[in-house]
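With one protein chain withheld, the remaining protein chains of the complex are depicted in position.
Right, subunit A next:
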Amino acid sequence: MLKFILLVNKQGQTRLAQYYEHPEHDRVSVERDIIRKCLAREDNQCSFLEYKNFKLVYRRYASLYFIVGVDHTENELAILELIHNIVETYDKYFDKVCELDIMFNLDKAYMILEEMVMNGRIVEMNQNRILLPIRVMDQATQ
């Protein structure tokens, strides 16, 4: 299962964090350590790394990093593509998503993520269906 999803910029600032298993100790310093490890990696290194008793799968998009913590039962490549699917879904909703879109629309970004991953497991991967509830909400507010 997934333990957490982090969205981090190149400066190492967290822009979005969802934990599915609550960090036992000091979230901030563990998070920083994870981010530091991922940011320090070079492009030719593989996208997976062992961290304590779990694995990190990360993917970089321009200045944004998606970092997912998974236990040893997850399929790494499937998680790598989950990240890409999240990005594509954001793209579809925000129309060329950038860091600012996420920051200014944090609630929406979370909501989309919630539709895709729940309780650390993938629930829905069809982009249209993922965006359905949020579109309903947008219509209601307009």
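General observations
The rule is simple: contacts are C-beta pairs under 8 Å (C-beta built on N, C-alpha and C of every residue); 3 or more make two chains touch, one makes a residue touch a chain; residues count from 1.
Heads up, the rule we're going with is that contacts and distances are computed from a predicted model.
The UniProt record for the undisplayed chain lists the protein name "AP-2 complex subunit alpha", from the options "YIF1b", "AP-2 complex subunit alpha", "Serine/threonine-protein phosphatase 2A 55 kDa regulatory subunit B" or "tRNA pseudouridine synthase Pus10". Interface with the hidden chain, as seen from subunit A, comprises residues 13-20, 22, 24-32, 42, 44-50, 53, 72-73, 75-78, 80-82, 84-85, 93-95, 100-101, 103-108, 110-111, 114, 118-119, 121-126, 128-129, 132-133, 135-142.
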